[in-house]
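To start, the structure itself, in structure tokens.
One protein chain omitted, others in place.
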Amino acid sequence: MRLLIAAAALLALLPFGLPPYAMTLMTEALILGLFAMSLDLMVGYARLISFGHAAAYGFGAYACGNFLLHTSMPLPCAVLLAGIAGGIVAIGVGWVCTQATGVSFSMLTLAYAQLLYAVAFKWTSVTGASDGLAGIPRNPGPFGVTWWSGKAGFYYLTLACLLGAFMFCRELVRSPFGAVLRGIRENEAKTIALGFNTRRYKIAIVAISYGLAGLAGALYAPFAGFANTELLFWLLSGQVLIMVIVGGAGTLVGPVLGAMFFLYVQQKLSSYTDSWALFFGVIFILFVLFMPEGIWGFLRSRSRFARKTA
Amino acid sequence: MDFFAFLVTQCLNALSQAALLFFLGCGLTLIFGIMRIVNFAHGAFFMLGAYVGYSTVHWTGNFWLALIVAPVAVGGFGAAFELGILRRLYGRDGHAFLMVTFGLTLIMGEVIRLVWGVEALQVKPPESLSDIVFILDEPFPVYRLFLAGAGIVVAVVIWQFLERTRLGLLIRATSQNAEMVYALGTDVALVRSAVFGIGCGLAGIGGVMAAPLVTASLGMAPNAVIDTFVIVIIGGMGSFLGSLIGAVLVAFVQVFGTYYFPDFAMAFMYLIMLTVLVVRPGGLLGKEA
Partner (left out) sequence: MERDGCRLLFGMTLSSEALAVVPKLAEWNAIFMSSDNGDGRLTGESFVPNFFRANTSGPMGTRAVSLYLRQAGFKNFYALGMDYAWGHNSIGVFKDEVKKSGKNFIADIYSPIGTKDYSTYITKIRQSGADACFLVLQGDDNNAFLAQAKQYRLGDKVQLLTEIVDLNSIHAVGEAAIGLIGSSRYTFTFPGDANAEFVAGWKKEYGNVPDVFEGEQWQACLMLQAGIEKAGSIDADKLRPALETVEIDSIKGKVTMRACDHQAVQRGFMVKVVHKDGAPDPVPDLIATFPADQVTPACRQMTYDS
């Protein structure tokens, strides 16, 4: 808990020290961190590997983009609403995907994501097809409230969402619900034998996870000012999975660190060399071989202090 | 064009398409069936096959030679990778393989770009295959007939290999019960390396055969990965026959579907996949449910 407060305080103070472009980068890192954390709920706590998480992200971005462009809904409302919408839609997705288990489950999530990608490409009126939605505004609230329109303001909004989501997730995984999830992760057959309807729990966690990912996407739309089909592409699903694993699955904090690490390395490498993808690939392979528990997992095993939290 | 001629030519088109998809799917399903590895880099191996084929044709002018060199080179590289890196990961959970093969895709993509450049490269088929034949008065490229034929030949060869040879027997046994095979004295590790090599080799030959149709280009890998996964999911992960059925099904639906409903061309593959999975979650002939 102390670590959490310290981290939150540090993040809150950042806008006072950093130049504008670094602020933009940090905001993006937080958004990706939220995205990765949402995936961790499924991957780390229930061992449901989603290959299609970009679908949730893109859905959130398009939903929020449409709300902001076509209505005068205040930005925070649009963001939250988009996230909730994502979660509700994901109940259906979860129902279909949990028909299967293991690899088949993962493949179904990929199928759904690719279908959404194909649909988005064609549904010009809602998604702007391949061009996407551009010029997404940061709508003001009632009484002309606009503190979220500037860089620092938006950063705080993102930070608030991330912290809020984090605390929600933490309570969730510590609750009896979370215990059942871990039961499903460790030994589903036994959990069923204990009388739990594991399918329902799985659908629930898929909905929550996709909803939070949708929230992240919804933050991205007004952040960048646009939303396009790249946000639904399977490469992004692969990248966020990497963030979770590099950061440390099943820890909630790990994936956020993983996202920051990923973004940082990508920025740094791409400014040095055109072949940054090559180094990226090598780094991942090295991680898997030598640090499979991820950054946070590694830090936790090394530090007594860290072990006290989460 | 009368309807019968249309039907025949479109079926041939679909068969040639199915052959390419089959090369990809068969390799991936073999690898998954034996090693429980989801080889994310399969598309990259496909692409590598196309580029190795290009270089072979470029230096020797002999396409037939490329048909041998490409799968051998790509398969060899795959086996080496399995020996060097994948071996360390057995016993760990599935996502380690996923990460590593994803990393491999990134690396291979970059290396290919550095070695061969960003421009698409032409791979010319040999003179004997460049002509057209007239099927019921409609012109049809000989090369596509060759592809369809090659697909059938390879399918039969692999089927016989799995059914009749000792290594084939070991492969089938390992996919069902690896521990027992090990207990009976077989070097399971060797079987695994062989399978990974064969699987990648199949992707490689698919690549070199596809190259005259689409040119060797860097965009091949991402497209191929998705296509392969779809075929194998539909057919059932780990089922050789499933990959054949999946390839034929997808190719036919694509060809005829695009003709009658071009607006949905992109969605067909995924719709089939979702339908199959909802009805039979393990795929048509899959082992998992």
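By written order: A and B. Residues from 1 in each chain.
By our rule, a contact is a pair of C-beta atoms (placed from the backbone, for glycine too) under 8 Å apart; a residue touches a chain by one contact, two chains touch by 3 or more.
Please read all numbers here as calculations on a predicted model, not as lab measurements.
J.: In the complete assembly, which of B:G33, B:G53 or B:P141 touches the absent chain?
T.: B:P141
J.: Taking the entire complex into account, which one of A:G52, A:G65 or A:G132 touches the absent chain?
T.: A:G132
J.: Please identify, in ascending order, the residues of chain A that touch the omitted chain?
T.: On the side of chain A, residues 19-22, 24, 118, 121-122, 129-132, 134-135, 224-226, 228 touch the unshown chain.
J.: On chain B, where is the contact patch with the chain that was removed from view?
T.: Where chain B meets the chain not shown: residues 1, 6, 9-10, 13, 16-17, 119-122, 124, 130, 132, 139-141, 143-144, 210, 212-215, 217, 219-220, 223, 254-255, 258-259, 262-263, 265-266.
In the analysis below, only the chains that are shown with their structure count from here on.
J.: Just how far, in Å, is the C-alpha centre of chain B from the one of chain A?
T.: Centres of chain A and chain B (C-alpha means) sit 33 Å apart.
J.: Spell out the part of chain B that touches chain A in their complex, as residue ranges.
T.: 32, 38, 40, 85, 88-89, 92, 94-96, 98-100, 102-107, 109-111, 113-114, 222, 226, 229-230, 233, 237, 263, 266-267, 269-271, 273-274, 277-278, 281-283, 286, 288-289
J.: Under the stated contact criterion, what part of chain A meets chain B in this complex?
T.: The contact residues of chain A facing chain B are 43, 49, 96, 99-104, 107-108, 110-112, 114-115, 118-119, 121-122, 234-235, 238, 241-242, 245, 249, 275, 277-278, 280-285, 287-289, 292.
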